[in-house]
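Okay, so here's the structure we're looking at.
As you look at this complex, bear in mind that one protein chain is not there, while each of the others sits in place.
And now, chain A:
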Amino acid sequence: MAARIWIFSVAVALFLSFSSGHDLQIVNAERRIDLSSHIVNAFLTLKVENIGKDPAADMLLAFPPTQIKHLSMVQAMAITGKKKKKTYLPLDVKPTEQPDAPNDTGYFLVSFATPLTPGETVTLEVLYILTHSLEPFPSEIAQSESQLVYYRDSAVILSPYHIKQQTTFFKTPSARVESFTSVDPANRAGKEIKYGPYEDRAPYSYAPVIVHFENNSPFVVVEELVREIEISHWGSLQITEHYRLTHGGARHKGVFSRVDYQSRRSISGSSSFNALLAVLPPKVNSVYYRDNIGNISTSHLRTGFKKSELEFEPRYPLFGGWRATFIIGYRVPLEDYLFEAPDGRRYLNFTFGCPLVETIVNKLTIKVVLPEGSKDPSTVLPFTVNQDLQVKYSYLDIVGRTVVVLQKDNVVPTHNVPFQVYYTFKPIYMLAEPFMLVSAFFFVFVASLAYVHIDLNIVKK
């Protein structure tokens, strides 16, 4: 039975490796998986060799189906030079489909900077980020318990290529590890679990492992974040962020005791969090923090030259499964973010992603509200997002403002990179609203003048 599967998988692997058109093998692979927060960062160092006869322009990265839906981001870089003279060259990575992928394996295609000639090797550094991959177990904990989670992965790297030698390291946040699956050779030292080295593993080898360990880092999950960036050509950028936040860890069970929480802080509610940090742009002003029922008075703002930090607390500490919704709003000067392109168009250069540190955003919507009268919006982004156009009415609008809506799921802090929105705008439109106000007042005065001077009596006095 096992032999048959093995033969089958080898056959598929051979077929696949041919279908991708190249004959590559991985000489050496090292994987370091950082489990210290709820965002799982995996660093993969691959030494790839072309053992075929044709030059290879790209290679495939494979991910098991359980991971592919939690995969937030994959980045790859080619390393040239050695030791201190290392230079990193970012490579193009895009998701791809393969016909007959075994068990719904997902793929990413990494394009080399220059095609790999036969016999040549290249060292790649791959970073991929997984969200929602730590499963709390037990799934419900009381206030005094600390949070234990499962992490499931494979001891060997899933790859459509033959791997000659590989090692995998798991880094846990504390030395408390309840258990881990043993796949010889595997051992643990302090906060690190080492699997390997394993020699000569065939393509699509898989050795499932489960690591059960303590993780009390704040599982801050923003279920939905709507950021509205409103451009006013009168000199400011108003940003309003609507958060729907939850504690994504083990659910809180039973009693919440205030006595325990305030007097025995070290052992009580260790997985809960009550402080959040948002990194805002420098020169930020008019910051507010509120929710549906009013201001929340627990926040501190530190402004700096490079960034501003807003430290704030939700109304109550968040335990597993508890929710909080709130709004953060602020204003930044326009000149730092709005520029004129050489072709006369304007463009907004702003940061994508969520300002909260160490958070997963399940659904991020960015709405860029262009000034009234703007035309032809277009966006430039380093990754793919869903785009849409809407119309919004704000103060004294007649035709409404064009809103560019960008929507992306599964966003992590690594997505905080600049993006641009281009549009055309005639400055004369800026005067529309003051003109309306002036004319309204003018008509009021004219009307009162007329009223005073017109005799409306039927009977002459």
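Rule of thumb we're sticking to: contacts are C-beta pairs under 8 Å (C-beta built on N, C-alpha and C of every residue); 3 or more make two chains touch, one makes a residue touch a chain; residues count from 1.
The rule we apply is simple: contacts and distances are computed from a predicted model.
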Name per UniProt, for the chain absent here [options: "CBPA2 Carboxypeptidase", "Serine/threonine-protein phosphatase 2A 55 kDa regulatory subunit B", "dolichyl-diphosphooligosaccharide--protein glycotransferase" or "TBPL2 protein"]: "dolichyl-diphosphooligosaccharide--protein glycotransferase"
Of A:120, A:135, A:291 or A:309, the residue in touch with the unshown chain: A:291
Options A:88, A:393 or A:441, residue touching the unrepresented chain: A:393
Touching residue (missing chain; options A:75, A:165, A:257 or A:407): A:257
Residues in chain A touching the chain absent from view: 254-259, 262-263, 291-297, 315-316, 321-325, 393-398
